[in-house]
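All protein chains but one are shown at their positions in the complex.
Letters A, B and C name the chains as they come in the text, with residue numbers starting at 1 for each one.
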Amino acid sequence: MDKIGVPCWVRVFSITYGRFPSIGCGYDQSVAAVVFGDASQQSRLYPLTKRRSEGAVPVAGNYRLIDAVISNCINSNITKVYALTQFNSTSLNSHLSRAYSGGLLANHEFLEVIAAYQSPEDANWFQGTADAMRRCLWVLEQHPAVEFLVLPGHHLYKMDYQKLLEAHRKNKADVTVSVLDSMTDCNTGFGRFNVGSGNRVIGFEKEPDLIPAMSLSVEGLQFNDSFNERFSSMGIYVMNRHVMIKLLTESFPKANDLKNEVIPGAISLGLKVHAYRFDGYWEDMRSIEAYYKVNMESTKKTNMKYNFHDRNFPLYTLPRHLPPSLITDAAITDSTIGDGCILNRCSIRSSVIGPRTRIGDGAVIEDTVIMGSDIYQSVPDQSIGVGEGSFIKKAIIDKNVKIGKNVKMINRDNVLEGNNETDGYIITSGIIVVLRGAVFPDETIL
Amino acid sequence: MDKIGVPCWVRVFSITYGRFPSIGCGYDQSVAAVVFGDASQQSRLYPLTKRRSEGAVPVAGNYRLIDAVISNCINSNITKVYALTQFNSTSLNSHLSRAYSGGLLANHEFLEVIAAYQSPEDANWFQGTADAMRRCLWVLEQHPAVEFLVLPGHHLYKMDYQKLLEAHRKNKADVTVSVLDSMTDCNTGFGRFNVGSGNRVIGFEKEPDLIPAMSLSVEGLQFNDSFNERFSSMGIYVMNRHVMIKLLTESFPKANDLKNEVIPGAISLGLKVHAYRFDGYWEDMRSIEAYYKVNMESTKKTNMKYNFHDRNFPLYTLPRHLPPSLITDAAITDSTIGDGCILNRCSIRSSVIGPRTRIGDGAVIEDTVIMGSDIYQSVPDQSIGVGEGSFIKKAIIDKNVKIGKNVKMINRDNVLEGNNETDGYIITSGIIVVLRGAVFPDETIL
Amino acid sequence: MDKIGVPCWVRVFSITYGRFPSIGCGYDQSVAAVVFGDASQQSRLYPLTKRRSEGAVPVAGNYRLIDAVISNCINSNITKVYALTQFNSTSLNSHLSRAYSGGLLANHEFLEVIAAYQSPEDANWFQGTADAMRRCLWVLEQHPAVEFLVLPGHHLYKMDYQKLLEAHRKNKADVTVSVLDSMTDCNTGFGRFNVGSGNRVIGFEKEPDLIPAMSLSVEGLQFNDSFNERFSSMGIYVMNRHVMIKLLTESFPKANDLKNEVIPGAISLGLKVHAYRFDGYWEDMRSIEAYYKVNMESTKKTNMKYNFHDRNFPLYTLPRHLPPSLITDAAITDSTIGDGCILNRCSIRSSVIGPRTRIGDGAVIEDTVIMGSDIYQSVPDQSIGVGEGSFIKKAIIDKNVKIGKNVKMINRDNVLEGNNETDGYIITSGIIVVLRGAVFPDETIL
Partner (left out) sequence: MDKIGVPCWVRVFSITYGRFPSIGCGYDQSVAAVVFGDASQQSRLYPLTKRRSEGAVPVAGNYRLIDAVISNCINSNITKVYALTQFNSTSLNSHLSRAYSGGLLANHEFLEVIAAYQSPEDANWFQGTADAMRRCLWVLEQHPAVEFLVLPGHHLYKMDYQKLLEAHRKNKADVTVSVLDSMTDCNTGFGRFNVGSGNRVIGFEKEPDLIPAMSLSVEGLQFNDSFNERFSSMGIYVMNRHVMIKLLTESFPKANDLKNEVIPGAISLGLKVHAYRFDGYWEDMRSIEAYYKVNMESTKKTNMKYNFHDRNFPLYTLPRHLPPSLITDAAITDSTIGDGCILNRCSIRSSVIGPRTRIGDGAVIEDTVIMGSDIYQSVPDQSIGVGEGSFIKKAIIDKNVKIGKNVKMINRDNVLEGNNETDGYIITSGIIVVLRGAVFPDETIL
């Protein structure tokens, strides 16, 4: 083993570092989660991410994307979550603080948002996931967690992380990576792992070009190659406390990135890296089209891939204080209607209507996601919402948009891709995406 | 003055007892409110009050009646409220605790629910409003309030209590009563006051039979009778701290009732009792019919007598964590739709649909209040809600009611008043009122 | 089997009624706890219970007795608790609402206080534990719990209720009772169980006179008597949902009491009643002396029987917003000091000093529990607290007591038991117990 440079501390640690005494109940203090609220500056959900990070994108009317991962944590009894944010983080931070910082959980300081910050030591932004964690180590280290669970914050799935942690502990692994069991050809953006017997990870390939990133064969360990399989990474990593600290500060002190630098590095060093196969529904919302489909799914009554209404695995979010929706005269089909809407003489088909949406007389909404409004308006004629007689089909309308009377948003020219950002919208995969706060005068046609 | 028996302590107190030093901002520590959550055992809203007190009756989809008065307190910057409850108090207490006990307001212990209790000194229930306050005096006295504001908890109105308090202080009154300015012939159940010049109260008449209850002329004070007017009491009283304590413990230690005993007694004793005239909308919901009308009002878009959506005088209630309403195919007219409803192929006209309501295919709901469901159900065929093909017209459906398929609730025989409580409903003023949790099998017709 | 009268429904239910689908994580919806906040009207902690129920008695400076049981529930992942109260319930209800009703837990409505109430059906107070549960059944039934866990609210112990529930499920029991394993001769007030092989309960004896209450031998079941043992009941019962409902409404619809009527009745009917042996520390505070000892224990640094500072099994309570304690000049030995105290030139030995206590110059406090003050005072000379030069030894000082200057509370005459309630104190087991709000003028000696 010495030949391949496995550092001593890893082996010793794996054996001797025990878990905290626990009485097998209550809050699991041995694990802390680190959630990345941002994907990156180049979000594939642009322009929905023009003013917010991916985790803060509203979905299915009442929720934000990050609620799925935070709810997984709550439902998995993980009671300490650090959310690291930097890119367009204002609305994400506001949502997280208001939804998850109060009450009895404050006792445990359940969720702590760590926004990128300047310090005398480092005046830069976070340079990547590994850099972000390294710069927050002084905070993370305060928690007595034995394992850290790293989670992307903008994926949609339900996972009991305790099962992942059980596998990690049973394998006495240094690092456990979660992989997609059933979707082996999926490009998740997090690379692929070669997995040998006993789910030991023996190699890594970078996405998207799938060129092997480094020599991954761990010498001295005899794997039966015929059992090896490739699995797509979900970007979810369990790392033992001291493993994480050593990797970030000693082994790879200059690495900016977890997925392409630190985790592959850990494999190369011969650490015990294991794979945990997840075979449930997983959606990473890597395109406007995927985001659109998930919203359309949420209006279905049955056979939802992701059940937003599951009482045994609830989806948490910010509680609201809105009045009920007031509907003057509407024909509504296969749609969800958020709180506090005012729907006049209109027709709504296969659409998600978010909180506080106003729709005028004679308007028709089809196959559309309307995110709604953040604010109440005192002057009715500046109206946020959809004006009288307007027709909207296959669109995503971001928040606080003002659509005048007799507007037609129908993608008249059947454009597949088009950038009209200065006019307040883009078209992608044939879907009209209207920017937050855009204004469309009466009679506009697009 | 001695002739007419004005007790010395009153005069001394009125002059010398100052207000707490205040910097004119922030929370008003000089006032505490006492809200009566119950009307009485003989509620006129029965059977809606079979399992809950009047203050806990749901209204306008998302609210409870008591939210109106508590919101008045919050909007009037009164930050200490005692809610006294006894009759069917479970759901009221639960609502109040969850909606108003948490957060930063906990610092001020904003709202304290005092349920009737047994003690070594007194094993009885509260025998009336005066008895309730007397038995809670040991709690009330702990607050340094200089004035106590007594409020019935089940009325619907918007009042800035600070204006009432200003009048009280300006008049240097011992007691100030709030009266209806514009509805002089209204029988509020709280009696009527004869009001002389300077809004000084000089007499009281009992309701409902309007026979003068006692000799009310205060000798020695020369009022110009020609200016006297009669005003209906709203049951709202401001009492100076020591006045309240003396009245309850020394002057009238056996009185059970404020409205017919203690307040008239204060007038007789010659205390400075003043009237504050309120001319806004006020509704005491003294009948099922009045309750029904208020709900129907709430589905209107404009010209509401009581605006449930007023952002300058918000109506507070319990925040909710429900998913948006899922509507398969509905035609909805002049209605409000609460959160978390599942509405299938149905038609809804002029109705209030409360949270978590399920309505089946082909159902028609007209001129109806459905309160919704408290709970989620795991077994769909036990379904709470309205079954397929059912038709409901002019009804009030309490919570957790199960209505089967092809049920007709149409008051077929045009009954005006009918008691079918064992069958799960009564009819009053032609309105069908269905009891909480009632079950109606398929094909039922009523 | 019919011979021995086991009702059919029990057997069927035990077999067929499954648990809710659970993913093995998060909140355990299959159990709800029912906590009795009151012991009874004849509290052995009188006069500490003159104005509050036993569960609301302050202990160890910052806590209330009921916090121990509620914290057990939280630490055991039980997220639905009903607290039934009736006797002197005001401060208990206030504490529970403010400490446990807010925040994210509100989503689950973690804790619901059910104060005794009048209804059209029953105008009486609760007549006992069984009557209380029967009258609240309409509330309890709303929760989908499969098992109900009944808990006295004023005992001090740490138990992982999940282990009790596991034993219950493993035994496929109808009812499981928790018993003291190591203290077999202890009179707990809840009676004793005869326990046969497999921890099956085969008999019950009443406390305190220990006369067998009924024929307890279950015919047809052949237990090996030589293995039978007697264990004291802790008053903790797990009951399957339908078993509980049938026992309260069908088998024993008139029973008022769980411990002497319903539970023994269940044994007599031949239901599967099992014992769960608990061998940890348990203290039921059945006397002022026991209460006093627990408080004295809490000032020890090590070897506490009940660890109030255990971070792996935290004790929850109301969060506080008090300033730090201000100490002018004090010699403090083996004592705990609560928040917001003002301690002048004084000496404190082996004492518990509760929140907001003021102690004057030259005062000496020894072997004493001072509960502190609920309120701030604006006028310093009405001072709540201990005046200058006073000497207090072996006393329990309830809240808001005013002790003047040079008072000596030393039990001068070595009284063992004495009732001076009108003078503001009693003496029991040689301990001076001062009543809430009592006033002792300067120079008083007792």
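Note that in this section a residue touches a chain if its C-beta (ideal position, glycine included) is under 8 Å from a C-beta of that chain, and two chains touch if they have at least 3 such contacts.
A quick note: this is a predicted structure, and the numbers were derived from the prediction, not measured.
Colleague: Touching the absent chain in the whole complex: find that residue among C:335, C:411, C:428 or C:444.
Modeller: C:335
Colleague: Quick one: say which of B:76, B:129 or B:373 touches the chain that got left out.
Modeller: Final answer for the missing-chain contact: B:76.
Colleague: Taking the full complex into account, what residues of chain A touch the chain not shown?
Modeller: Against the missing chain, chain A presents residues 20, 41, 46, 50-51, 85-90, 93-94, 97-98, 101-103, 106-107, 109, 112-120, 123, 125, 136, 138-139, 142, 144, 318-319, 321, 374-375, 378, 400.
Colleague: Extract the touching residues of chain C with respect to the undisplayed chain.
Modeller: Interface with the chain not displayed, on the chain C side: 60-62, 102-103, 299, 301, 308-309, 311, 314-317, 319-339, 342-344, 348, 352-355, 376, 378.
Quick note on the criterion: only the chains that are shown with their structure count from here on.
Colleague: What's the call on chain B versus chain C, same or different interface residues, using the half cut on shared numbers?
Modeller: Since more than half of the residue numbers are used by both chains, the interface counts as same.
Colleague: Expressed in ° and rounded to a multiple of 5, what is the rotation angle of the C-alpha superposition of chain A on chain C?
Modeller: It is a rotation of 180 degrees, to the nearest 5.
Colleague: Between chain A and chain C, what is the gap in Å from one C-alpha centre to the other?
Modeller: One centre to the other, that is 44 Å.
Colleague: Using mean CA coordinates as chain centres, what's the chain B-chain C distance in Å?
Modeller: Each chain's C-alpha centroid was found; their separation is 35 Å.
Colleague: Identify all positions of chain B at which a residue touches two or more other chains, and write them in rising order.
Modeller: 102-103, 319, 321, 378
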